[in-house]
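A single protein chain has been omitted from the complex, and every remaining protein chain is retained in its original position.
And then subunit A:
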Amino acid sequence: MCRILSYLGTPVPLDDLLYAPDSSLLNQTIGAQMLQMLNLAGFGMAAWDETSHAPNVPFRYRTTQVALFDRNLKALAGKLRSSALLAHIRGVPYNSTVQINEQNCHPFRFDGVPLSMAHNGDLAGFRDMRFDLAPHIRPEFAKQIQGSTDSEWIYALVVSALPEPGEINEPDAILAAIRHALSVLREARARHGITRSSSTNLMFCDGTNLAAVRFTFDFGHFDAGALQGSSEYLSMWYTCGRDYGLHEGEWKLTGGAIDADSVIVASEPLTRDFATWIEVPEYSALLVRRDGERRRAEIHALEV
């Protein structure tokens, strides 16, 4: 299983999000709080800097290395300040059937598409049903699928359902595309008789908007006597505020929700003390959108 982190707000040094907090994303490689698993199968990020050349295009970095040992990433994170981030560490079953390569590292982002996506979870029976998904994927995106993950196909389904995949879409359009993709998956599962619990915790970011989805198909369905992993709903948490940084010895957003301009969403809180973090509800999406000079955050019910 994987861990994801996304940030949208005033620019902050990447080191402060990826490394500094006591349960930072990279510390979750070997010491996640809410997942009994190591996340050793790669790292990836897309990070937006409004002051950079072509600000709508993110810095991208993906590696199959265990990122904790990656000096290049550490050096980059100390130098970059980002107003938006989508980062992911990949956790996979501990056996040789899994393909570890750069094409399977999240986040995914097709050429010419501003929206990036990272996934935490897995689709049971994906190899049986994946070709049922192909008719719902636009040809220009189908040919860009390079890896072997279920995640990249979910991404292809979502961007194929966007009205203008080459543009920054409104969060409502992104959410509608997500709903459509989940419906396609639900129908394919039904056709193939797949009923095993399958988590699709997803985070999308285009540098302007953020959408985070906490969703599981057939939650709580496992084969008798052969429970797969955890029987708990995969976690997702968020916090909001302003001026993210080290305040009174604690990494946090501060200033009160009423002055907030920044949001962090993550598979689990970045600090061991998660007093200022709140869960994204199950079967729901958190949308963060621009509203003039402000941002709005909304919880949307997801019934698919």
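The criterion applied here is as follows: contacts are C-beta pairs under 8 Å (C-beta built on N, C-alpha and C of every residue); 3 or more make two chains touch, one makes a residue touch a chain; residues count from 1.
One rule holds for everything that comes next: contacts and distances are computed from a predicted model.
*Asks:* When one chain of this assembly is omitted, its UniProt record names it as which of these: "Spermidine/putrescine transport system permease protein", "CRP-like cAMP-binding protein", "Sarcosine oxidase subunit gamma family protein" or "Omp28-related outer membrane protein"?
*Replies:* Going by its UniProt entry, the chain not pictured is "CRP-like cAMP-binding protein".
*Asks:* Out of A:60, A:143, A:191 or A:247, point to the residue that touches the absent chain in the complete complex.
*Replies:* Checking each option in A:60, A:143, A:191 or A:247, the one touching the absent chain turns out to be A:247.
*Asks:* Specify the residue from the set A:64, A:148, A:183 or A:276 that touches the hidden chain.
*Replies:* Looking across A:64, A:148, A:183 or A:276, the contact with the absent chain belongs to A:276.
*Asks:* Touching the hidden chain in the complete assembly: which of A:6, A:239 or A:267 does that?
*Replies:* Result: among the candidates, A:239 touches the missing chain.
*Asks:* What is the set of subunit A residues that contact the non-displayed chain in the whole complex?
*Replies:* Interface with the chain not displayed, on the subunit A side: 218-222, 224-227, 230-233, 238-242, 247, 252-261, 272-279, 281-284, 293-301, 303.
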